[in-house]
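Could you have a look at this structure, given as structure tokens, before my questions?
All protein chains but one are shown in place.
Here is subunit A:
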Amino acid sequence: MTKMLEIQHLKKNFDKNEVLKDISATVNKGQVITIIGPSGSGKSTLLRCLNVLERPTSGKVIFDGKDLTNIDEKELDQLREKMGMVFQNFNLFPNMNVIENIKLAPMKVKGMSDQEAEKIALDLLDKVGLKDRANQSPSSLSGGQQQRVAIARALAMDPEVMLFDEPTSALDPEMVGEVLKVMQDLADSGMTMVIVTHEMGFAKEVSDIVWFMADGYLQEKGSPEQIFDHPQSDRAQDFLSKVLK
């Protein structure tokens, strides 16, 4: 198995508050990893350190043979192209319509022509079931639809890994399913994915590996069966007993 991402002794402090305390882990190509754990345990911070939206205090994040915490901005921009990210609040650009949102990065970063980018964007919109919404403004879409556009936007750069930061937490319950379905399809297609989520059922279903985080530590790693059915640590047992009923 080839390594996609390697995290070595990662630490992150916000002022005096230690959020991540010495995290080491590996993501292999084609793996779907879900990160679960109680609120405030550092899951999102860990994910945001992977593409250096949050700069780690110490430690390394190795991607494509390079330590992302120790390269110049330009190189970092180039590596970020290969790491798609989906946010809790979608973060679509309201000054553009749906298809322009998707076309922006391929055109301005990769220098693609308008036609090329248009073709890719329409294919992706078709994949997430929103081809007919191409020319609407993001604000006219429901939350679930916006999140699907955001996924298509990240995929348009043809990334090697996709990072999901609680992609369904801001959605009304009836819209969670449509987003999870798109993510499931993506996982089935062999995409490497790291997902921070509170959807335990989905995590169990889709993951190859589950990381359980608490108190800034990666407490347990393992297959969904291991983590959900036979948690080892007290923190994991306690957490799962509360969320799984």
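Operating definition for what follows: a residue touches a chain if its C-beta (ideal position, glycine included) is under 8 Å from a C-beta of that chain, and two chains touch if they have at least 3 such contacts; residues count from 1.
Here is the rule we go by: contacts and distances are computed from a predicted model.
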*Quick one: the chain not pictured, UniProt calls it what, "Stage V sporulation protein AC", "GerMN domain-containing protein", "D-alanyl carrier protein" or "Polar amino acid transport system substrate-binding protein"?*
"Polar amino acid transport system substrate-binding protein"
*Looking beyond the chains shown, say which of A:Thr2, A:Asn17, A:Ser39 or A:Asn95 touches the absent one.*
A:Asn95
_Can you tell me which of A:Glu6, A:Glu81 or A:Glu160 touches the chain that was removed from the display?_
A:Glu81
*Determine and list the subunit A residues touching the chain excluded from the picture.*
51, 53, 73-74, 77-78, 80-81, 83-85, 87, 89, 91-95, 104-105, 108-109, 137, 139, 150, 153-154, 157
